[in-house]
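A quick write-up on the structure given underneath.
A single protein chain has been omitted; all remaining protein chains appear in their positions.
Letters are used for the chains, namely A, B and C, taken in the order the chains are written, and counting of residues starts over at 1 for each.
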Amino acid sequence: MDNVQLAASAAALAPGNEIVLGKQFVEMTVAPELLVSTATALKQNKDTLFDMLVCITGVDWGKELGVVYHLRSTVSNHMIVLKTKVSDRENPEIDSLCSLWPAADFHEREVFDLLGIKFRGHPDLRRLFLDSTWGYPLRKDYKDDINILAK
Amino acid sequence: MEEAVNNIPLEEEEYIINMGPQHPSTHGVLRLVVSLKGEMVQNVEPHIGYIHRGIEKMCESLTYPQIIHLTDRMDYLSAHINNEAVSLAVEKALDIEVSDRVKYIRTILSELTRIQSHQLFWATFGMDLGGLTCFFYGLRDRELVMDIFEETCGGRMIVSYNCPGGLMNDIHPNFQKRTKDFIKYFRKTLPEYDRLLTGNVIFQERLKGIGIINREDAIAWGLTGPVGRASGFSCDIRKHNPYSAYNKVTFKEILYNEGDSFHRYQVRMDEMRESMDIIEQLIDNIPEGPYAEKMKPVIKLPEGEYWQSVETARGELGVFIVSDGNKNPYRMKFRSPCFANLAPLNILAKGFKIADLVAINGSLDLVIPDIDR
Amino acid sequence: MKFNIYDLTSFTQWIDSSLRASMSPGWAVAVEMIIIGLVILIFFALIGLFLVYAERKVCALMQNRLGPNRVGPGGIFQTVADLVKLLFVELVPIKNADKILFNLAPFIVIVASIMAIGALPFAKGLQAIDLNIGVFYLMAVSSMGVIGVLLAGWSSNNKYSLIGAMRSGAQIVSYELSVGLALITMVVLAGTMQLSEMIEAQRWGWFIFKGHIPAVIAFVIYIVAGTAETNRGPFDLAEAESELTAGYHTEYSGIKFALFFLAEYINMFIVAAIATTVFLGGWMPLHVYGWDGFNKVMDFIPPFFWFLGKSFGVVFLMMWLKWTFPRLRIDQLLTLEWKFLLPINIFNLLLMAFLVLVGWHW
Partner (left out) sequence: MRGFIKYIRSIFDGLISLLKGLSVTGKYFFKPGTTWTQQYPNNRKELKMFDRFKGEVTMPHNDKNEHKCTGCGICEINCPNGTIEIISASIVNEEGKKQRIIDKHIYHLGMCTFCGLCVKTCPFQALAFGQEFEHAVFDRTKLTKILNQPGSKLMKGVA
């Protein structure tokens, strides 16, 4: 299945999402409230069968905070990129995908630690690398005068 | 960190021990908070971040050629493959096709990296299980690979040999001879490894049936590399999404279905043989050509998102670059294999003994700087 | 007085009689005891230092490296330097440790091994005390060290130490059986428990040759169980560096650690010495019936060196085992004992008794 077909079947599975045929992968921008249903549909449908969560990346897009999911189907070896964004920078919340892929556990904790995005329904959302006194270093507005040497 | 220990709910007769961050068998600064009942492991909770250097944050203020040297320091045992991942991602974004010579050399060096990483795994795994002699044999033979790297790349572990567009410099004239000598030597020495450890009845009893994870769970947890392949999850990026010269060589993807610690070990032992096969197919046929493409002095990626995954010695390393068209990446993310492989440690080790926890932890072959980044 | 290196009986008797001549019998015994104590202590320290050096050199060669080679020629003073360093290392006080037991533990370990050394026959006439239940005494005394290990683990206030100590306890309780049964097999063959008589009985053939297959099996079992009893690899679960950092002696430092360390090597020597005495003829040279010339040459080597040579041979065997095999797990350790060694041992004992009854031994 090539990317065009994948985009078509993904669009059929999860309507209401913006689908872009990227250079490498099919990229799908999902509204935060549709995330779990879209991911469930993508995982369970026989055509797509995205059974492996490769990576979760948190990105600070400036105004919004975003999370990028890379999913892969181990059967047909294709990948899809799910993107979701929240505009609330103070208290960003996105639904957790831990129940679909246990791999999301650590990845979501990492995103929470470094960008401060809370994942609703995560079983054990604690900071992963840093202790509680730190800010969220991967946000673009993060300032650390002591540890970051500006050249 | 103290609250982490106090918050664990304990049943009757349970107690907690802290393995790490300074412990001989956690291979670095991994901290495992283990609740035990007698010797039986009830719960393992990994605490990481002791060597978190913020590489992803640092990347945001560096140019692409400068990022290469940071990736050396993530999974320092697959340094060359990490470099390759970033280089490939940048080349993919710029639509640059490197010469076959570069591809061949990268592939050979990647496989050498894999061999030395697995040698070190063998060495330390033997040591984890109490066979100290393995450690010295493994490191002795690894030294030969290190010499190959040192002669060609200038560094032993931290090679920094790749750059976007090719290699830092051409291979050393001695490279081919040295590599062939090593393969010849190591083909003789590898059976010795098997005699000393693999066939040993104590070793097998210690590992067989310990820390089992089945294929479905392995996929769901995103386990890749030898850990995933021991469970029967065919996840070799070299096979499924070939990069560099992997589509020009024939090799076998090692798969086992048992998914226990012994087969995680066995996958690596077999992979060393496969790697030697790959090197032998390439080493005499390195084509002529430039060792690096001409690049602009300042590399700017076009706006967009780029993903490149490679197969390091531990599994799938994904490089995700979000570029806003500047010379620095807007966001750089490394999907490191050890990070995913560490996550299911609790379900792997639950119900086994503390000695098994050490064996399971060893068989996952974690490199802590790769987890923390 | 005639000092004869091949038979030290007259020498020791001369010391005894001259002491008794110069003072009252009670004092003479006291002085003798002090002399013996000093000699044993010096021997203890020397053999400990030598064995540590030997172990390091042997394991280095097996691991394809050079081993200590900087202090003195071939590094022979390395262990002396290490000992001096250990003497000056700070004794770290442990919070909430049971002070009395914590300090007592190394001494119990060391006293147990000194007591065992006292009864060993080093050469003809060179034996502090020749008990008529020598084998029994050695078995009893050599298993006393575990009390020290248990105390050390308990009093350190450290969970690693406690796990190590409990493992050690389970291990010694189990393997004591195998050691005992293997030795009893040989006692059946010898017909005596007195060490001097056992050695005398091996004048024309060591027991390992005399006893045919049962003796060989008993020897193998003894070496395995003896290695386990001294907490050495592959049975070093009590220390288990990669699991328990250092097991029962995690919290010890300086001279107290040195005592544990030394005791491990002395215990190894004791196990080897008992094996030598019971299986390999003790200080008795290798004699083959009928080969007079050969026997003369063998007799030319003093018994003391025969004893040390054989003991170090067995020690080397134990080192070889340690530096080759990975460590067992605690349940496998107990499985090995109760499912393999013990049944084989009992069967072996019956076989030996049968052989002796039928008279098939030489």
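Just so it is clear, contacts are C-beta pairs under 8 Å (C-beta built on N, C-alpha and C of every residue); 3 or more make two chains touch, one makes a residue touch a chain.
If you're wondering where the values come from, they're calculated on a predicted model, not measured in any experiment.
Peer 1: Touch partners of the unshown chain, restricted to the chains that are shown, please.
Peer 2: B, C
Peer 1: Which residue from B:Q22, B:Q66 or B:N285 sits in contact with the chain not drawn here?
Peer 2: B:Q66
Peer 1: Given that one chain is not shown, which residue among B:C163, B:C235 or B:I254 touches it?
Peer 2: If we include the chain that is not displayed, B:C163 is the one touching it.
Peer 1: From the list C:M62, C:A182 or C:A238, which touches the chain that is not on show?
Peer 2: Touching the chain that is not displayed is residue C:M62.
Peer 1: Across the whole complex, list the residues on subunit C that are touched by the chain not included here.
Peer 2: Contacting residues on subunit C, toward the hidden partner: 58, 61-66, 69, 320-321, 323-325, 340, 344.
Peer 1: What subunit B residues would touch the chain not displayed?
Peer 2: Interface with the chain not displayed, on the subunit B side: 62-63, 65-66, 68-70, 73, 133, 140, 147, 150-155, 158, 160, 163, 168-169, 172, 192, 195-197, 199-202, 204, 297.
What we mean here is this: only the chains that are shown with their structure count from here on.
Peer 1: To reach subunit C from subunit A by way of touching chains, what is the minimum number of steps?
Peer 2: So the least number of steps between the two chains is 2.
Peer 1: Distance-wise, how many Å sit between the C-alpha centres of subunit A and subunit C, to the nearest whole number?
Peer 2: 64
Peer 1: Where the CA atoms of subunit A average out and where those of subunit B average out, how many Å apart are those spots?
Peer 2: Measuring from centre to centre gives 24 Å for this pair.
Peer 1: Centre to centre, by mean C-alpha position, how many angstrom separate subunit B and subunit C?
Peer 2: So the centroids are 45 Å from each other.
Peer 1: What residues of subunit C sit close enough to touch subunit B in their complex?
Peer 2: 59, 62-65, 159-160, 163, 233-234, 236-237, 240-243, 245, 323-332
Peer 1: Would you mind writing out the residues of subunit B in touch with subunit C in their complex?
Peer 2: Touching subunit C from subunit B are residues 15, 17, 23-25, 39, 126-133, 135-137, 140, 196-197, 200, 202-203, 205-206, 353-356, 358.
Peer 1: Please output the residues of subunit B touching subunit A within their complex, sorted ascending.
Peer 2: 1, 48-49, 52, 54, 56-57, 92, 217, 219-222, 233-235, 240-241, 304-307, 309, 316, 318, 320, 322, 330-331, 333, 335, 339-340, 342-344, 372
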